[in-house]
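The other protein chains are all here in position, but one chain of the complex has been omitted.
For reference, chains read A and B in written order, and residue numbers begin at 1 within each chain.
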Amino acid sequence: MRVVIIGASFAGVAAALEVRKKYADADVILLEKQATLGYIPNGLHLYWDNKIDDLDAARFITTDQLKKETITYYLGATVQKINTTQKIITYDYMEQEELMAYDKLIIAAGSRQLSEKIDGSAQESVLKYKRYGEAQAALSKVKESQHITIIGGGQVGVEAAHLLTKQQKQVTLIESMDYVLFKYLDEDMIQPIEQKMIKNGIDLRLGQTVSSIEMESDQKVTVHLGDDSVTSDAVIMSVNVRPHLPFLDDYVTLHTDQTIAVDRYLRTSVEDVFAVGDCIQLSGPGEDMVYIPLINNAVRTGIVAAANLVKPTVTFNGSSRTIGTTVFGYYVASTGLTEEESLFTNRTVKTARQEVRLNSLNPSDTVTLKYVYDASSRVLLGAQMISTSNILEKINTLALAIQSKLTLEELKQADYFFHPLYTQMVSTTNLVSWMDERADEDES
Amino acid sequence: MKVEHFLEKNEVREITIFKKLVLNNGILSYIDMLDHLSISKASLENDLDSITSRVADFDTQIKISYDGQAIELEMSDEMSLQHIYRFYLSQSIKMEIINFLFKHHEFSITKLTQKLAISESSLFRKIKELNSYLKEFGLKIRNGQLQGEELQIRYFYFQFYYYIEDKSTLITKRSDTQIIQTVDSLEKFLQVTIVPENRERLTLWLIISKSRVSHKSKLYKQLRKQMQPYMKDPLYHRVHVMILRYYSRYSIEVDEEEAMIHFAFLLAFPILTEEDFHEYRLIRDRHAPIASLDTYIAETIIIHFKFRRPPYMLERDMYYHLTHIHTRLYFFKGDIEIYEYEEMLAKEKQIVGKNLVPFARTLLTTSTDKFLTTEVKDNSLIKMELLKYVSLLALISFKMTTVIQIGIDLKMDDLYKETLTELLKQKMRPISGIQIERYQPSKVYDLVLTNEVSIEENQYDEARVYILSEIMSSFDMMTIYKIIQELNT
């Protein structure tokens, strides 16, 4: 059995390793467009954060590891088209057009950071650095820039703003929504971060949409927003990513948003073709199909697709959209449904917010938690956390609670260890109403 | 644009034949029909033959027979002119072109000629005809695409599917859980209630929008300009947030203008309830022409009717309807004339009295000149909105009309008296705004109808007295009607 996987990023590699493990004699081939392997998307942030000395260190897999697993790989191989009737892939490799037949095909082509709406965003001087080559270019451009404009206030944009401010760069951050990180946090939770951003001198442009980007003669770049504009030395695009799949044939059904339609087993509309990672929609926190391009989802879908190659056995059980990061001195994490997003679901939700001490010492740092739960069943649907201490691991507990459909009452009873240095009387995620001074039930 | 524009000349004539027959209780002589259509007998025969072959599909539901002398139409109870219209439209090539465009966004000439089974030249001819009607919408079919401002495209499709095509088919076919969910979300986001009849409109609109949203290179030049004053409007803000959040859940890069398009639609059509609109009206950004225009026109009407204090709910209603009229005039170009303009105007004239139509015209001129600077004066949109002004004025005058008390005081034998009084009452029942009864001396009347001149002076106090010249004559009825109108103003 020959299994061809288009794309050797997280989803593709995870799928390849899982296929290898399940089918020892399968012929596993990875086709990767990039010239190098295993670059961690936005590994540049690790470099800026001084966590690695060299951009090249930002790799999650090496060619040696693949070789050891006897996985064949072609780097710099660009797929031109696939013919799902004849099961043949046409791709360019070393400046030659090549053909490859497959028995099973997994599309893990990932996504790219590009805007079709913003005029001039495709120019090279508008930095995107999801990929290694782009990251190298961005690195040197940023080095020589003083004022940098970031378009998009999602996780990537806010992290970049944080890291660049730390390097004494002047940063303008543009977000079309009223507040940053809106996919993960409700507006009431974001306040401390936004205040800190403003305090750190970030020029925060909220509720504004970029219409075009223009190069100036003096190497500067102007970003136009409605009647306003910002001129700076460099522009970073950190808008939503989207799949780019020009090679598909007409038999592969797409959604309106150009993602590949798959069933719960990650099978596409064509037999023996699977799609994973950033190419597909997933069942999201509201239990409807949404697009959540996160690495944790990519890896998990890769594994599930591999499991279903021959026979549908494992269903993909969706994503709680769990994230965690540290920006501007705060650790923030989120999982599941936010209150605002709940308006898109049939559920009536209630929320509870509390500030909880992290240990039994005095003084103790605190974490602000927000719980979103179903108003009638009281099942936990979402949680958000923000603290100046590292509480990121705790979000996994809550993610698991959501996945297990625990009610608030069950969550109260969850068994956690006690140690005065690390916990207070009641564990952080044991939501109890009498612990906190500031629990406020939302009136909704 | 008119519904007939989607049909061929002979098809329009065939429908006219149906119409005429229905209006004449199903039977008409050749002579009368030829006179009505001003065509030759041979072409009439042609038309009738064509009708016969068409209605064969309907089996027994529609039967048409003709013998060179008279034409007779039989229709089953569940059949109506509406069905016949729809039947003809369903066979229209031009309709199919629009449908195809909507479904596929673009076409190639070869593909379309194959699908419609027509020649290239006749396809070009149809497109040319369509373009002449689309012009008032600021749209044209070119290079296999419907081109123009995005808002106009969606507005046109909306009117097209709502009034011409069979909207229910489209809605059943395309309304998936996602669309239903979006309607619900809209309610939650805007904190409004969307009642069933408005829900249908909104659903259709969302279906159209969904099909258009991922279309590339949309045009928003006009819209951006029109929206300038609304950027701080609280409703727009809410719609904007919802749209951004909605599309952030998909791999769609949404235009900011998508929110603008929905905002315009929400205000131009009855989607919000009157109550929700009232809440919005109080907080809306008045830095914009529609709000000012609503107020200006409302005050003009109040002054015209000399209301010292218009009833609270009537004033609110007035604003509700005015905002729809003005939003359309502000954002949109072109319309589909779903009513025969002249016919409707004549009908309205009868209802509201002559003087309200010129007043409605004044209102329209005020709107278009003072606030909106509409470029095109002669277009279906202007006509349709005039009709709406007229209807609104009619509504107000109905609601403001105090009921006129009429007493019938016939002087004759008791038996005749009672019978004739009853007959008169029946005959006058269709006249609105009156209360009619047998005269009772203790009561106060606005109008007394009698058949003899009273000897006693001021027998009827302040009431106006009309002496019937001949009971039940049409002359009397006309005069009475006139007096009632006078009493009303």
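Everything below uses one rule, namely that a residue touches a chain if its C-beta (ideal position, glycine included) is under 8 Å from a C-beta of that chain, and two chains touch if they have at least 3 such contacts.
Criterion: contacts and distances are computed from a predicted model.
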Chain excluded from display, named as in UniProt, from "Glycerol kinase", "Peptide/nickel transport system ATP-binding protein", "Urea ABC transporter permease subunit UrtB" or "Cytochrome b/b6 domain-containing protein": "Glycerol kinase"
Chains in view that touch the one left out, judged over the entire complex: B
Residue of B:144, B:229 or B:433 touching the missing chain in the full complex: B:229
Hidden partner chain, touching residue among B:113, B:147, B:273 or B:300: B:300
Chain not shown: contacting residue from B:36, B:83, B:199 or B:286: B:286
Touching residues (missing chain, whole complex) on chain B: 229, 232, 234, 281-283, 286-289, 291-292, 295-296, 298-300, 302-303, 309, 370
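FYI, only the chains that are shown with their structure count from here on.
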Residue ranges of chain A touching chain B (in the complex, touch as defined): 111, 115-117, 176-178, 182-183, 207, 209, 226, 239-243, 255-259, 281, 284, 288, 290-291, 293, 340-341, 343-346
Of all residues in chain B, those that touch chain A in their complex: 177-178, 181, 184-185, 188-189, 210, 213-214, 216, 231, 240-242, 244-246, 248-253, 255-256
